Every structure is written in structure tokens, then in C-alpha cells.
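A protein chain is absent from this complex, but the other protein chains hold their places.
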Amino acid sequence: MSTKAGSGVKRRDFLKILGATGATTAVVGCTSEKVGKLIPYVSSPDNTVAGVSQFYATTCRECATGCGVLAEVRDGRPIKLEGNPDHPVNRGAICATGMSALQGLYNPDRFRQPMLREGSELKPVTWDRALEVLGQKLGEVKSRGGAANAVFLNAHETGSFPGFVDQWLSANDMPAHLSIDTMAPAATVAANRAAYGVAWPAIDFKASSLILSFSADFLDAWGGRVPQQLDWADARAQLESAPKLVYIGARRSLTGLNADQWIPAKPGSEMAICRAILGQGTAAEAAQAADVAEGTITALIAAVRGAGSKVLALCGMSTPDAVECGSMVAEINKVNGSVGTTIKPAQAHAGYEGVASYLELVDATERMAAGNVPVAFIRNANPAYSMPTSVGFAAAFAKVGFKVSFSIMPDETSLLCDLILPDNHWLESWGDAVALAGERSFVQPALEPVFDTRNAGDVLISAARADGTIASRFPQADYRSWMIANFEGGATAFATALTKATVSGSPVASRGTRTAVASRVSPAPALSAAGEGMFVVVYPSATLGDGAGANKPWLQELPDPVTKIAWQTWVEIHPKAAKEMGVREGDHLTVKTAAGEITAPAYLYMGVRPDTVAIALGQGHTEYGRFAKNVGVNAYQLLPSGWDTSGNLALVASRGTVTRLEEHSQLVTTEGSARQHGRGIAQAMMAAAISAPEEEEHHHDIPGHVSQEFLPGLKSPVAADAQGEFANPQSKDKGMYNPEHPTKAEARRWAMTIDLARCTGCSACVTACYSENNIPTVGAAYQGRALSPTTWDERPGANIIKGREMAWIRLERYYEGNTNTENEFSPDFETRFVPMMCQHCGNAPCEPVCPVYATYHSPDGLNVQVYNRCVGTRYCSNNCPYKVRYYNWFGYGEPERKQYAWPEPMHWLLNPDVTVRGKGVMEKCTFCVERIREGENRARSEERELNADEFTTACAQACPSRAIVFGDAADENWSVAKLAYDRRAYHVFEELNTYTAVVYLKKVNHPAPAASATA
Amino acid sequence: MTTKKKWTVIPGFLALAAAATLLSAYSGASSSQGKLVEQPIKFIHNPHVEKLGMNCLYCHSGANKAMDPGNASVASCMGCHTVVKANGSEEIKKLDEYWNKKEPIPWNRVHKVPDYVQFPHMRHVNAGVTCQSCHGEIQKQGAAGVGEGYKPVEQFASLNMGWCINCHVQGYNAAEGAKLAGLPDSVVTALAKEPVKKARYDCAVCHY
Amino acid sequence: MGTIAQPVEELRRPNIASADVQLPAVKDYEQVDREIIATLGFTRKWLIGLSVSIAAMLVGASAWIYQIYWGLGQAGYEPPVMWGVYIITFVFWVGIGHAGTLISAILYLFRAGFRTSIYRAAEAMTVFAVMTAGLFPIIHIGRPWKFFWLIPYPNWRLLWPNFKSPLVWDVFAISTYLTISTTFLYIGLIPDLAVLRDRETNPTRKRIYGILSLGWRNSDREWRHFAKAYLFLAAFSTPLVLSVHSVVSFDFAMTLVPGWHASIFPPYFVAGAIFSGFAMVWTIAIPMRKWFKLEHYITLNHLDATAKVVLFTSMVVGCAYMIEFFIAWYSGVRPEQEFFWNRVFGQWWWAAWIMLLCNMALPMSLWSQKLRRNPTWLWFLSIFINIGMWYERFVIVVPSLSHEFEPWQWGSYTPSWVDMSFLVGSFGWFFMWFLLFVKQMPVMAIMELKEIVVPRRKHAVDGGHH
Partner (left out) sequence: MQGVLGAFHHLDTTVHAIEELKKARLGDVTVYSPTIRHEIDDAIDAPNSVVRRFTLVGGLLGVSFGYWISIWTGDYWPLVTGGKAIASWIPYTIIGFELMVLVGCLSTVAGMFINARIPRLTTTVGYDPRFSGGHFGIFVSCGADKAPQVEALLQKHGADEVRRED
């Protein structure tokens, strides 16, 4: 099979391939295509009905957590990933990164066929030729006896594949591979191993009453964020008895913003605090080292003592002394007796087993630099990007005799290789994963490969079978057969296991053992309190990770949960420090450390110490596809090559100088004002007030608020609400719809509750909505507008700078307190996250202004937007107090326009149930009306009524906090009907009489657990 | 003073033009009703349906289960046509070719609603709307054979929004649908007594 | 009636003429014909002006094609500011379009003598301004090719427009206004076209004027019905003028946007429209009276009278500005208060102050009679008022939208080069029509001028109707 370079797989070819191979998944006709063709199957696969979704259980491979996902497959193509409700790890939830795997699958810049280097260029070749070259080169290496010096760098994964690779390597007399996971919190893992004997003990938030987080960003990128968030939200939903969180670190991360108290300790001073807590030092020493009030430390010590075994201390630091500090944090748990209560080593998470240390990678780099490595294999790891530049990986890698890449994307490392044997995406692959010790979950293909790619396992097997000397060790034809052969119970049991979320058991093949690496360079020096310059905190991005997510426009477009910046790198600096330096937001700052320097615009953030700047990883790719290339800067350039005592990279390891440049760029932010101006959008109440009589707190902080009773029944007291008092059979107000109409649609009132006590601001709902509703991403550099007849705005995020992001649901992040930040540093501010989407008002201001009825109120309570009727006056948006209507400024859905948001084959992920909106049309949240209709159709086909909580919206489905509940408020059997009457319920802008169908439940605040008596 | 009232002609013409515009707009002049499309194989419904009594769902199996009715896979055609060769018909030979090449038959679409219309076939079929109500007397298509006088499937209805809405609001006349479907008179008369079936005419039923 | 016996020597007062604005330098009917017809015919300057206007119009036209191809994103819209230069310019031109019908209809009913000399030019200006304004709603919508959906016509979708939407009211108000003001202009033109037909020597032009004049013969019968029809048209146009800008103001006032949601909007907008319309009349009429040598038709008395109208409307507008601030303060509604503070001291403080300076402060100079009678000052003032009124709409549209209820969605706005092309194009389009008009049609109503000129009499009695 040969395909020309750059030519995509044509739809017809795709159909043919599938039909011919008769795979379990296949494709039917273009039910949703514009072409006037009606293509049937050649032979129709079992249980497939055109236009009806099937769900394949598989396991997410985007991070080490190993969540179970369901791939929704329509006509042979996955169109959405959802959490698998049966999977013990994620219990149905899913994060933004996981959902965005689809954009990795359908990425237009993926390797489309094998490639071979000819001179300086990679040229497409056939698989036969590629395998021939591979065999030949392997033969050469082995014949020269260089096999022992081969290097195989694999992106970290659990399951059988690592063992399989090591088997293959050992058959070729090569050393075991290195499993690279730059996102793994290696210091924590090392400390956990030392303290608890496992890499990652289970964390029980619910059992705790006081959580100390030493930069343990369990809601951002530290550990398994979906299971952690689920547990955290459940724990916080206990309201009055919820655990309180104290966050200790120089930068307030998303986890920090969810904390009840922030102790802004200087980087490197955490040990002193631990010592004070453990009684090994005094509070005064700790306070001095950490540069915080002594009273705070004293109160903290008292709080920890008071909490006893309900203390949960977590350490997620990445300083040179992180392992030591982690051990001391574990000591706090031990001393308090909370091991086994809040920290459960018995229920370990297995995701980080087998991760190679940074030191091993440095060692391999040094061997390469010395010219000792004859052949190197790379699979989806990208050390040319994700290692401190000072290590010099790229230059070292260039000296490798022959470099083979199995990566799916043309990233910085792959493009240095000589032979590209593109692997299948995990959604096209067979595989397995072990997330919880002893629980195995499977990866199965949800579609035939999009491009001319092959599973790396299959390729390794063919290479081995081509080599007569070792062919006998690989009797199976491909990796799937190899897996089945190694599966207890064989093919039948295997087929059954595929439909299950997890099965007990472990992969048969185990990893090879790697030789320990001796440290040849001294570790990074500890951060000293007395040094020069500002602390430079580098942290993995909550959306892009360490950069692997940067090629996915959904993740690029998703604003960082803390800073709300997208498509950019920024330098966080405290407003006070900025004022002293004369820096305004957006002014370029050069941050220079001993290792290197970067320049990025300043973001004034009150959640960072004034002597610290913070920079996220993830951007600054020089390759890796159109969405990643030349966006932002790479913070790895700042990192010194030193490591901590466990041999892992310390991200917070240096001080640097920060200088202001004359240049200025606008921040690509979705943030308007971060203050509510007393408008009662994000409301909160103190935990103690929940059981207090209701009168005591009632809207007094909203000036101009019309004093009236909260009417969760969504019935307007003033205007004639369209649906009348549907909930009250005695009422004569039957609303404006014909109750006699046979369809009885007006009996329903679709509604939603959002519990702000649960919401963490993680933004998974945003990406879920993009995925479900075909929302275009608009921030890519090619999507900008014309600045003059001849020039285009090619800044990444140009449209977002213009406020044109399309997120139907957005996460607003409002601050309370700390209004004098530019003159004073204070850690005591509160953050409230509000998911804001169309409120589906009973009396919607947007509706009567539309001249063509493109928006109106449907009998079942939806504020409907009819795209094909819309002429685009944008009047509705002007009149929407919530500002949740989004406009198609360009032809984002038109392939012939440069702003097209789904370059081929990305359009394969489009949901056929949702219209792709044309230019000049208004769009907004529909409450996933396509899911409502699907549910109604299903119920109707089965000749029954809808069951309570039968389906939900995409945002609610994904939400790892379970903050969003959707349903029929008019039917008491649905959960939402009960929640809407909660004690904490309120409508946003109730005083405008919009009578929204979205009911928010107030956030619950707790007093600072370690409030200083003097403060 | 004036000799002839020629000027009266001008508003007359204007009125005529206006009337023509309105009429064409109202009658759905933009629709492709009556469209005939050549197909890669001259399929004939008539012998399959009337002669063999095959149910529509045999080939369009999704019609009562899914939004999309689906179309027979080449394999299911071959289920009969490996045996049934109809005296070496050219058209069946074409089918053989597709099967041998393992290629789907690229049928041309006849009935097509725009992308922004979500049309659930199963809701209609399950509600008792006969296929013929929208697709015409499809059982008679191809009665003349594939030779001279062959007529491919024709777009029966205008598929205009007004056409859809009319049925949703006024209700579906089951007797008329049954008559088109060629059901026995007894059924038709029985159905005539039933009340018409109305449906929702909310925009968001079809447009989302 | 016993009029037959009445001595004809005592001249009856014409329909319009109050005695206050007379034309002493105009002696007889023939002079009127001669001097007005002298304004017609092409000149070099005129051709240059026309070319410039057409070039400007083409800038706008190409911008439109460009924008339709790419989408509205090429304009400077920056959500939440979903309306921008197009709506501002729309309201600006609708406002300009108010003076003409006001002068020709309302002042006709009020028998304001100074209207006679200026009403034709003002009415033409109205028609062209409304033609310009009418384009902008189409330009501003996302799918201009679907604009006809706003018009109620029977269709196969069985769908009708939403008559509750202020935009549909707009469609009705603007199209009615355009139709009526065009009709009004044309009806008034018919007798003058007959004059041109009868004086014209070029056979082609004569034929064209002949067709346009519909065979008008100045007969008693024609005059009788003409006078009555004209009166009723004026009577209908009077509330229409007031309604049009009220309806336009409803586009804003019917919403709940802070800064828009105000019951004062209709009178405020109407006053502003008259204000800006008169300014535009000056912008056009002051150079025209000079270049066309019509100073003895549009006398300083005329300018003085119009200046008083401007002074009055300026005070109404200024009062409305102040009332908005007062209400915002008095209401105690925080979003409202914050918005108005932001209007004057926020991001667009300069726009608000341009508005206050041009519309409130500068027109106060008209308290001085000397300045009221100084054409040069009036012309410069008219330019300031035009700018001020454009900014008034800017201040209403942009800062209000950028600073609504939801602080998270507060934003900014910068017009793009495409927006500006449309602004330039709108002036090109307007002046193209106006320039074409002034050289083909009489810029003053010949028939009405004759009405106030003392007719020739054999047995004249001194005094006449003076």
C-alpha cells in the first residue's frame, strides 16, 4: 500500500479498506455528508445500525492514570470519548486531556505513512521498504555487536506492552527500554516508596478533616487527577464536615485556589515547616524561613495536632529537596496515625510503576553524546522537547547511528529520526493497562487506522519474524494474537474481557530490569533563602501537561483554569512586584536563569509570591504539528540539568533575574473582570450558616437586588412564564402552551443545577462541550482576521484576544478579597469558579428581540437556537445578561475558508447529530438537545416514558466533580428536581426576572484552618 | 383630454409580477420535487416488493430503529442474487462486479433533507406512517422493467419545511397513507375512522 | 363664497408663507426659473466631487464583498460588543434623515416660512440619508443574503417574522419612512419637473423630464388635488418622523442593557436626530448657497431661524444626557451606576467628552445672534455636530455593550479597516446620490418659491401682502 505524501486517506478508500477487512468496526454511508451519495456497507457488521452510536470500552492512554473510557462510535468513527461508569478509577468521569485524545487521533499533522530519511529530508516509503530497512539496520547493529548499547525510549505506559518490548529487546540482545513520563511526580513517587512502600497509595479525602498540600496539585496535574477530583468533590460535598485544605507553596495552583487557606511559603522552605509541625524545629524558625507570619505556623501546628489521624498531608513538590521533604510529609501522616485512614498504601495505584528516572535518561543522553549508541528507538516520547535544553538531548541524539521512531506525531524528536514507523493511535490499537494493582483494563481499537500506520507491536513482531535467529520467539502473527496467547483463558475470555471495564489479573510479561545508573554529575543544589534574583517556579500545565497536549486545539483553546490564558506562554508575577518593576500586564519579561532564558508576556497574579515568578510548561514547540508549532515558549529552556536525590528533574530549582522589555503583547485571555462587582454571580456561604435559620443571609450584598423569595420552581412572579406553574396541578396557570397537545412536551422542564461547593474549576466540562457540540476552536494562528487587505493577524489566539472564543460553557473565576494587591501582598483571597452557560431562561431576554424567531422558548423549557433560521443580527447576544451566546465570525465550518476549524481528517470527530454552524450564525448551549431527542426517541422506540436520570448533558457526563446535574425539573423523580430546592440554591441575576433553568448551589466556605490568632 | 388610459397597464404588470413571485415562493419553487436521478444499477423496487412481497425493512433495516433507514449491504443483495440471476440481467451482472471487487454500490441520493434537519425515520415508521406517504408509491417503481420506459426512483414529495409542518400540525391521515401503500380497502376504511395523528411542531424537534 | 367680489388687488397669503422670511431680492417668476435652472448642468468641480464620492462608495462596496466572503469577523467586533460601527453609522444616518421630512412636513404644518428655500435640499438629503442608513442593517447581519426573512411574505416554510422584535419594527419604520419621504420628495418635485420640461431645450433631457413630470400641466384641477394630497402627506409624515427615530431608539431601549434600557430614549433620539439633521442641512446648504449663487434665496434670516432650532434641540439633547446620569444615580442600581461612571471616566471617556463638547457646549454659541448669522461659523459648527452625533451613538452602543451585567465578559472594541471602509463608503454613497441629484433636479422648490414671490399685476396696489 502506498499513499502519496501529504494526501489524506480518502473517504472512499477508507470505506473500501473497512469493507474488505471485515473488521469489527466498519463504516456506512455518508448519512451526514453533503455529498449526494448513499454508500451502503459491502457486508454489514453485526449489531451495527447506521446512524446509531455504539460504545467501545477502552482505556485512556493520555496519562498514567489509566481511566476507563467509552468511545462513542458512529458509522465506524469515534466521535466522542466519555468516562466509563463501570471503571473503578474514574467512575464515568473524564478530563479534558482524555477527551482531547480524539484530536490526537484525527490530527491532520500525524504521520500518514512510514518515512525514511534521504539526506536531510524524510521521504514517504512503503511499509515493505520501511521494514526492510529496519531489518537491515538491526542486522548491521547486531552484527557489529552494538546491540547492547541500543536505547529504546517509550512514552510511559502500563500493561503488557512494556514487557513485550523488553522481550523483543532482549531477543535482540538489547537492554530494557526506558519508560519516559515527564509528567510523573517522580519525587513524590520516590518519597512514597520510601515511606509507604508503594509508588502511589490511595488518598481518602473523605476520611480526612485537614489536608495539608505541599504543592501537591491533586486537581491540576499531580497524580490521577480524575479519581482525585471525584474523591475531593465528594469529600467537600459533605459541606459542614468537609475536610479543610491548607495549601503550602509559592504559587497558588488550581488546587491552591480550591484551598481554604494558602500559606505562601518560600520555595525551599517547606522542610522548615515540616520540621516545625513534627516538633523538630520551632514555629519561629519555620516562619522566618518561609517568610510567613509566625502565628500562621503556630496555628497550623495546632490544627495538625487537633486533627489527629484525620490529617492528610501530601507533598507534590519538585524542588531539589523534594524527596526529603516528601519523606517528612509522610512522617506527619505517620506521626498523626493517618496512614491507613487517609493514606491507604494497601490500595495502591499502579500507574507510575516502571517509570524511568530522569537520571537514566540523562545517562542515555550522555552515552549518545559520546557516540556509543548505534541505534535508538523512540515511541511517543519527546525528550528533544521535554528535557532541559541544557542537557543537550537533540545534539546527543544526532550522534546516534540509526534512529527509529514509532511516534504518531512529527514531534521534535521524531523529526530527528532516520526511519519513521508510525504507530497506531491508542484508539486504533490493541493493548491493556494496569491502573489499580491487580486490575487490568483493555485498550481496543475503536476504528480502523485513519492513516497508513501500523501498531508498533505488530511492527516489532514482523521485524523479529523476519530475523531467522529470533523468529521462533515470536510465534504469533501480530500483537493482538500475542496478547491473546498471553491471556489467561485465551481468545474467548479475551473477547469477554473487552466488554468489561476491568478484569483482575496482571500482564504476563513483566518489564525487563534496567541497570542502575550511577550519578556522574552532582545533583542540583538546594534553593537557598539568601540567593539573588527571583524564584523561578516551573510547573506542568493543567491543560497541556508537559507539552504533549499542545497539538490538540481543544486543549490549546481551553483556558488555563487559573490564569484563563490560552494559546500562549505567560510569566506569572505578583502585582506588587510588577508595580515595583513598572510592569503592566502583557509587558514582555525576560526570565534568565543560569541555564537559559525565555521571554514571555507578564500576567499579574496575586496567587504567586512577590519574590517568585511562575511559568507553565507545555508550549514553545518548534515542531509537533500546526497547532503546537511556534506557540509560546518552552520553559524547559530555563531549567538547570540538575536533579533531586531520587534522580529526577527538579522543576523548582533555580533563581533568575527578571527584566522588563519594551515589547508588549496582549494576553490571550478569556477573562474580563476578575471581580464580581457585587453582582452575585458566584455566591457563597459559610459552612456554619447552612444549618442557621434562612433569614440571616439573604442577598444583602447585591445592591439593587429585588427582595423576593427564591422560587426554585422556575416560575416567574412578574411576567407570564411560558410554562406556567407546571409543578402545581392545582394551579390555573398552565402557561402559554397548549396542554392538550398530544405530545405532552410542555409537561417537561429541562433544568440544571450546578453545585459550586463541588466545582473545582477544572474545565473538563468545557472540552466535553466542544466535543459534543461541534464547537469550533478559533485560536490557531491561521484563523485570525485580516489586519489590512494584505496582512493577516497570525498571532496564536488572535481571535480569542478579540473575545471571539466559542466555549458554550465557560469557567468564570472570580476573586473575593485582596483589593489592594499592587501595594500589598496578602495570601488571603478567595476564588469562586462558576461554570456559565445558557441559562435557558423562562423569560429569556434574547428571545423577543430576534426578528426571525431564530430563538424562542420551547414547550419543554429549552431556550432554542435555530441555526438555520438565524440571520445573524446578534441582537440576542446584546440582550443576554449572561453573555453566553457565541457568534460565528468566520466560516469555521467551511472547509474552503482559511479559518476552517477541522482540517481533514479532524472533521471526522464531528458529531453527526449536531449541525455544524455556518458563518454569520449565533450559537449557544442547547442543553444538549440532541441527547434529549435521542433519549426521547429511544424511549419512544421502546414504548416507554423517559426514566429519571436516563441521560445527561455532555458537561455533566464528563464533570469529575459531579457538580453538574441535568434533568427534568418538573418530574420529581429526576435528581435535579430535588437539587433545585436545595437550601443553597440561587439564580444568577435573579433581579432581572429571567427565571433561569440553571440553578446554582452556593459555594461553601470554611474558615481558614490555620488562621493566625494575631492576623 | 386624455385619449387612452394606457397607464393602467403598468400597475397591472406590477401586480402580475408580484403575484408570480409570491406564488412561486409559496409553492416551493426551490424544491427538487420530481427529481429523477440515474443510478449506478437500474434497481427496480416493483418485483422485490410486489412480486416477492419483501418488506421494506429487509433492505432499509434501520428505518424502524434509527434516524437513518440505511440501505442493503452488497452482501445482503448477494444473499439472493448469487442464485437469482434473472436470465443474465445486465444489472445483476453489475451487482456481481461490485461484490467481486468488494466495493459498495455508490447509490445516488434521491431524498435528502438539508444537514440542519434531523429526521428520525424510526419515529415516523413506528408511528405508523407508511413509507409511501413520503416516498410515493415506491412499490410500483420499476414496474416497466429496466429497458425502455425505465424510471428510477423519483423524489416524491417536495421535502419543504411547509410540507413537513403541514403533517405535524394538521395530523397524519393514516387512511391516505395506507391507500398509497396499497393496503387492502378494509384496512383503509378502518383507519379512516381513527383520529389523525399530530406531532410537535416545535423548531427544536428537527433543528438542532 | 363671496370671494368673486373680492378685489383681487389685495393679495391672499400663500399656503406657506409667514411674513417673516421674505425674499426681497427675488422679483418675479421668471427670475426664479432662471436662477434655479442655472444651478443645473455639469461643472468640473462637480465632476471631481462626484468622482471622489464614487471612489469612496466603491471602497465601501469592495469591503462589503470582502466581508460577505470571509464573514463578519473582518469587522472589529469584539464580543461582548456585538454591535459596532455599522449600527452606529446606521443610527447616525437615520438621524440625518430626520431633518428633511421635519422641515418639509412639520414646518409646513406650522407654516414656518424659512422652510421654503431649504426644504427641497433637505428632503433630498433625507431620502439619500435613509437610503444609506437602510444599507447598514443588511451590512451588519451575518447572513445578508437572508435579509428578506425579516419581511413578512407568504413562504413555503410557513414562517413569519417576529413582530415583537424591535428589529422588525425597524424594518417597517425605515422602509415606510423611505417610501414616504421619497414619495413626498417626488410629489413636490412634479410641478418643478414640469418647469424643467418646459424650459429644457435638449430633446432627450426634455423627454426625460417630461416622463418624470407625469404630464403635469399646472391646471387648477391638478393644483387643487396636489395641495390637498401634499397637506395629508405632511400630516402623515409628521408623526412618522417622530416615530422612526423612536423605533430606532427602541432597538436600544427595549433591551435590558445598562445604558440602553431607558424610557427617555425616544424623545432623546428624536431630538438628537433633528439636531444632527439640521447640522447636516447646514453642511450641505451653506456651501450650496455660495456655489450656486443662491444667497438671496437662503438668506441670513433663514440661517438664523435654523440656528434657533439647532440651539433648542441641542438643549433637549443635553438635558437628556444629564437625565440619564441622574436616573442612573437615583435608581441605585449598581450595574447602571457603574456603567455611567464608566461612560464618562472609563475606557471611552474621550468619546463621551467629544459628544458632550460637540453636542452640548459648542451649540451654546448660538445664543449669539452674530454667530447665528455667520455662515462660516455655522458650517464649522455643523461639522462638529456631525462628529459629536456620530460619537453620541458610539457612546451609546459600544461602552454599554462592553460593560454589561456579567463582569467576566467585559470587553473592549476597536473598529477594523473594514468598518472604516464602510463608514467612508457610506459618505461616498450619500454624496454620490446627492451630487447626482443637485445637477439634475432643482435644489429649491420652484413652485413654492413662486408662491411667496409677489406675482405680476396690471393694477398693482402698493403694499401687497407685506
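The first chain written gets the first letter, and so on, giving A, B and C; residue counts start at 1 in each chain.
The rule is simple: a contact is a pair of C-beta atoms (placed from the backbone, for glycine too) under 8 Å apart; a residue touches a chain by one contact, two chains touch by 3 or more.
From a predicted model like this one, the values you see are computed outputs, not experimental measurements.
For the chain missing from the display, the contacting residue among A:A844, A:V871 or A:V998 is A:A844, taking the whole complex into account. Screening C:T176, C:N301, C:Q347 or C:Q440 against the full complex identifies C:T176 as the residue touching the chain left out. From the options C:W46, C:W160 or C:W417, the residue with contact to the unseen chain in the full assembly is C:W160.
Although one chain is hidden here, its contacts on chain C can still be listed: residues 1, 3-4, 6, 8-9, 11-15, 28-30, 33, 152, 158-164, 168-169, 172-173, 175-176, 179-180, 183-184, 187, 190-191, 194-195, 197-199, 210, 214-229, 232-233, 236-237, 239-240, 243, 247, 250, 447-448, 450-451, 455-460. Residues touching the missing chain, restricted to chain A, are 716, 719-722, 736-737, 842-848, 850, 853, 855-857, 995 (touch as defined at the top).
The rule is short, and it goes like this: only the chains that are shown with their structure count from here on.
The chain pair A-C and the chain pair A-B differ in C-beta contact count, and the higher one is A-C.
Computed centre separation for the pair chain A/chain C is 57 angstrom, with centres defined by C-alpha atoms. Chain A and chain B have CA centres that are 47 Å apart. Residue positions of chain B touching 2 or more other chains: none. Along chain C, residues 159 each make contact with two or more other chains. Within the complex formed with chain B, the chain A residues making contact are 15-16, 19-20, 28-29, 31-32, 34, 36-44, 49-52, 741-743, 745, 853, 856, 858-860, 862, 864, 866-869, 913-916, 926, 929-930, 933, 937, 940-941.
Residues 22, 25-28, 30-31, 158, 160-163, 165-166 of chain B are the ones that touch chain C when the two sit in their complex. Residues 66, 70-74, 77-83, 137, 140-143, 146-147, 149-150, 159-162, 164-168, 171, 251, 254-257, 331-336, 338, 401, 404-412, 416-418 of chain C touch chain A in their complex.
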